[in-house]
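Missing here: one protein chain of the complex. Every other protein chain is in place.
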Amino acid sequence: MTDVKSEKSSNTASGWSRRSVLKATSAGAVGAVATPLFYTQNAWAEEAIGNYPVKGSEVVLGFNVPQTGAYADEGADELRAYKLAVKHLNNGGGMLDTLKPSKLTGNGILGKKVTYVTGDTQTNADASRTSARRMIERDKVIMVTGGSSSGIAIAQQYLCNELGIIFMCGLTHSNDTTGKDKQRYGFRHFFNAHMTGKALSPVLSKEYGKDRRAFHLTADYSWGHTQQQSMQEFTEKEGWSTEGNIMTPLKTTDFSQYLSQVLNSDADVLVLNHYGANMVNSLTNAVNFGMRDMQKNGKNLEIVVPLYSRLMAKGAGSANIDGVLGTSGWNWALEDEGSKVFVKTFTDEYGFPPSQAAHTCYVQTLLYANACEMAGTFYPPEVIKALEDFKFTGAGNGETLYRGADHQCIKDILVMQGNSPSARTSDFDYLKIVDQVDAATVDYDPAIFGGELGPYVPA
Amino acid sequence: MDMTLNAFTLYILTGLQLGSIFVLIALGLTLIFGTLGVVNFAHGALYLIAIYLAVSINNALGFGLALILVPPILFVFGVLMERGLIQRFYDRPHTDQILVTFGLAIVIQELLKWVFGANNIPFAIPSWGNGILMLHDYLPFLDGFVVYPKWRLILVVVSIVTVTAVFALLHLTRFGLVIRAGMRDAEMMQFLGVNINRRFMIVFGLGSMIAGIAGVFGGPVTQVSPEVGMHLLVPSFLVVVIGGMGSLGGAVIAGILIGMAQSFTAPYINLNTVIIYLITVVILLVRPRGLLGAKGVFE
Partner (left out) sequence: MHNQQSFWQLNKAVILFALVALTMPLWFPLINGYSGLDTKIMIFCIFLVGFDILLGFTGYLSFGHAAFFGIAAYSTGLMLKNFSDNIIPAIIVAVIAATLVAIVIGLLTLKRTGIYFSILTLAFAEMFHSMAMAMLQTWTGGENGLTGMPTPMLFDIKMQGSAVFYFSAIMAILMFYLAKRIERSPVGLMMKAIKCNQTRLEYTGINARKYKLLAFVISAMYAAVAGALMVVYEPFVGHEFLGWHQSGEVVIMSVIGGVGTLVGPMIGAAFMLYFENVLSVDLGEQWLLVLGLIFMFVVVFMPGGFMEAVERIKKRFITTADSE
């Protein structure tokens, strides 16, 4: 067993072993010269990794989204976006016309027709991995994408990394995904908690003043912790002080015991580092406690929700989120070419505009496909290299960099505000855009979160 | 953290209102447990039906109609459920009861998700119950500014009224006498020629109806999403068992106890997450049948 390992490593180090030479010759790569393989564009002569090489005239993508459980509606929207992306990859249209630079042809990926399989993550790490494994082992997918919470994304990212399958994260906002848990085979287009803090804090101090005392309620898991730290760090840079922070168990459905604490403090801003059902409940509870109409320290008590989504806003209700500030990765009201064409094609297909989850999933699929075209192969190490440090525009967030050091997209972020019930015109504009914070402002040093991407060829 | 009188008052109120939800849900559960001997894993799902009905009627026709319609609908649903399904399981092992009611709970949850989506539906509090109560205006010992949401205080009152009504029904009426006797020894009642079957059906309906009342008033507090039923399942079972199987009084005490424990441990996350299990373990180890459980029931 050990000699197999050493053969493998020597294979990648020197680039040539007897086996790969034979393979290369048989594949007809006559023009290959004696440069190490990882420098060559067309590395299809390399050994099998994951489900590479792709056999037949079709290539299969795996869409693993929550179909049951609390995030099922978000998962449904992600799936709509994936199906639309497949349609566009095969037939042209959508962001294929706006993404730049792009080698996408509208004729599948590398001439192969794109098909897909779906799975249910159940918002359960173990279930999501078993589902991803089905796609990989049985359905022979070349890439897996999806997910609607960080724990699930991280769990799948590790699995895919082991098996040599590229994982394009769906909606995950924890710093860990591209921080301490980053993986060579995992990529995130969505933004993260750190970027939220950076984007939101200046707007907060502009709106509410520099002399504010914040109280945090924080969901007690990795995402919550990173969100809280980022918010505290960047609001304090704006001159705010932090009165307190209570960790709330993830399973909490009634937050009144924690809100009693807030009422007892001197805080005049309540920061809810909650997502999904947690956020809907804590915000609704806070409103019930009269916190939207309360005065503290001679100022209006304000509530902040760092991470917003349309479904959450809808779940909490218009009256409750009216005026509340937070951030989003994308919104269908954006006016750039990429967003417009995406919103139009999505609305034509399904009858209503897409959510930010749909957007990030759609873009991820296109970016993967484009990377394959640029690499000229499905061979994962080459595709990864094509994605790393890829700069692009026309996907809805301005000029974007897929940073090579941690596989995090650095792009514009939106500061959003809840629309008042009277200003709302449809079921889809619960939130309005207050500010588009540019990529340079939210950029950060990838080294601060640690972690290792690991090798291009999985052990 | 030294505790001021203000903080203490808020803790107590929060404990009471957290407990009220538990009590309302556990009340129906323990009634069904105690009388029929059925482990009903679908009780959370009954509450789920109630909140979805309540929010739909409330948003379309107003709260008044929701209050009038939901409990009777739940009563009928409970009766149908007992006749159609549960009565086949009186003599079956608890494991079978768990499987069939858990299956039913999943079916109800998934059907509601199919119709209403997985996302939360906002449940607007009627205007007369909205807003906050200035407690410092009423309680002179409070210092300065102490407020509490009106609706949550209403919830406490509703739960007190419901508990009182159920107690009155069981202790002051002939129907109640038979039921209480049935809880002790159903077989003996059959021998005495009492048609216990029909009464069991009514008891199940009653338990379901209490879930209906809980749904109408609890909906704005627990919110309305398909997950709510399963979330409440474990805590309400713990309340019933801590209180003692089939003991209404026990369920009330246990519900308030759990509510208080959650409220007072709020600042200490590590204790807060385990406190209700810790209480369960300690109570069941010290008192074999929970606080007020009868001998021989469910042992």
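We just call them A and B in the order they show up, numbering each chain from 1.
The rule we apply is simple: contacts are C-beta pairs under 8 Å (C-beta built on N, C-alpha and C of every residue); 3 or more make two chains touch, one makes a residue touch a chain.
Model, not experiment: these values are computed from the prediction.
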item	value
For the chain not depicted, the shown chains it touches	A, B
Option from A:70, A:86 or A:125 whose C-beta touches the chain left out	A:125
Touch residues of subunit A, complete complex, unshown partner	1-2, 67-68, 72, 76, 117-120, 124-127, 129-131, 133-134, 137-138, 150-151, 154-155, 158-159, 162, 174, 176, 181, 220-223, 247, 249-250, 459
Missing-chain contacts mapped onto subunit B	39, 85, 88, 92-96, 98-100, 102-107, 109-111, 114, 234, 237-238, 241, 245, 269-270, 273-274, 277-278, 280-281, 284-285, 288-290, 298-299
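By definition in this document, only the chains that are shown with their structure count from here on.
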item	value
Chain centre separation in whole Å, for subunit B relative to subunit A (CA means)	40
Residue ranges of subunit A in contact with subunit B within the complex	68-73, 220, 246-249, 251, 253-254, 256-258, 260-261, 263-264, 277, 280-281, 284, 288-290, 294, 311, 314-320
Subunit A partner contacts - residues on subunit B that touch it in the complex	4, 6-7, 10-11, 13-15, 17-18, 21, 110, 113, 117-122, 124-125, 131-132, 146-149, 151-152, 220-223, 225, 227-228, 231, 262-263, 266-267, 269, 272-273
